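Pasting in a structure now, in structure tokens, and then I'll have a few things to ask.
Yeah, one chain of the complex is gone here, protein chain that is, but the others are all in their spots.
We call the chains A, B, C and D, going by the order they appear; numbering starts again at 1 in every chain.
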Amino acid sequence: MYIAKVIGNVVSTKKDDSLIGSKLMILKVVHADSSHDVIVAVDLVGSGVDDYVLVSCGSAARQTFINQKIPVDAAIVGIIDNFNEGMIKDGTGY
Amino acid sequence: MYIAKVIGNVVSTKKDDSLIGSKLMILKVVHADSSHDVIVAVDLVGSGVDDYVLVSCGSAARQTFINQKIPVDAAIVGIIDNFNEGMIKDGTGY
Amino acid sequence: MYIAKVIGNVVSTKKDDSLIGSKLMILKVVHADSSHDVIVAVDLVGSGVDDYVLVSCGSAARQTFINQKIPVDAAIVGIIDNFNEGMIKDGTGY
Amino acid sequence: MYIAKVIGNVVSTKKDDSLIGSKLMILKVVHADSSHDVIVAVDLVGSGVDDYVLVSCGSAARQTFINQKIPVDAAIVGIIDNFNEGMIKDGTGY
Partner (left out) sequence: MYIAKVIGNVVSTKKDDSLIGSKLMILKVVHADSSHDVIVAVDLVGSGVDDYVLVSCGSAARQTFINQKIPVDAAIVGIIDNFNEGMIKDGTGY
């Protein structure tokens, strides 16, 4: 899984029917070497902007959906308590 | 999922039979650190050049196909309303 | 999928039995930011050196094999007509 | 699989029910070119901070769970005896 920061949400009026009702959040993935990937994940736990979250990618993202036939490859599966990017960047550990 | 910009389409006369009839679009994936991956995805929602789209990768890309036995690893599953790369680049969020 | 250029083929006398008879090509993946990954893919459409091809990765690569129990994670599924790397590099689109 | 160093653990009170009871560790993946990805993995072998571990990603991470329907995409599957990052960095091999 990745640690990521929620920075916004995506509005997509024209989308695959199976995504209707899904909350699509934009995330910046936390890498130690400060390169930031931007991904979109379906929110499963009620996260909001500025939350640090745990995001599962690939087929793992569909495991908790009743209907697993939806085209989702990333899902927010947890909100992280008390997270601080600084400790990861300078390598002292968390 | 990734956010990506549609920059063109691919014409491939000699291809796997199961891809015949698929609309293959060339996409530049939006990364916060302005590096750009170029990928090709099957269009499922009628997107066009210059659209910002939501693209699902891996086995997720085959979930909405009636015949899931086609060699596709990326699919455009939504067109994003009002997207602006600038906000992601400078980290102010979206 | 990726766009890639075929730059050669791999000869592997000592390999898994299920790969015997497979044509293994070496590819340079086209990225907009000119970094080049080198991957090997099974050829399904009769491509040759200097061809620009469409390559599917992950479980997608096994979808068109009669025997899907072979350890393949990349397959060439199309030869691209009239492709020009320059247009992707300078961001003008294709 | 990756080699990674355990640098801490994640506390997530609000998470998917299927993750309750899982030990979530923060890992720095060892790359030869000293860039470090930060990932989170479920611990299956009792690892602790500063251990160098073997981490399996993607659908592989769910293979040893009795209930494979949990949204996990990385699992610690071994603790590495006597590992030294230096030998990998300077390319002399291990």
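In this section, a contact is a pair of C-beta atoms (placed from the backbone, for glycine too) under 8 Å apart; a residue touches a chain by one contact, two chains touch by 3 or more.
Values in this document were obtained by computation on a predicted structure and should not be read as measured data.
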Q: Against the chain that's been left off, what residues of chain C make contact? List them.
A: 7-16, 18-19, 24, 26, 28, 35-41, 49, 58-59, 61-62, 68-74
Q. List the chain D residues touching the unshown chain?
A. 1-3, 30-33, 35, 44-46, 54, 56-61, 63-64, 75, 77-83, 87-88, 91, 93-94
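Keep in mind that, in the parts below, only the chains that are shown with their structure count from here on.
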Q.
Shared numbers divided by all numbers used: is that above or below half for chain A and chain B, i.e. same or different?
A. different
Q | CA centroid of chain B to CA centroid of chain D, Å | A | 30
**Q.** Euclidean distance of C-alpha centroids - chain A vs chain B, Å
**A.** 19
Q) What are the residue numbers in chain D that touch two or more other chains? A) none
Q: Identify every two-chain combination in which the chains touch.
A: A-B, A-D, B-C
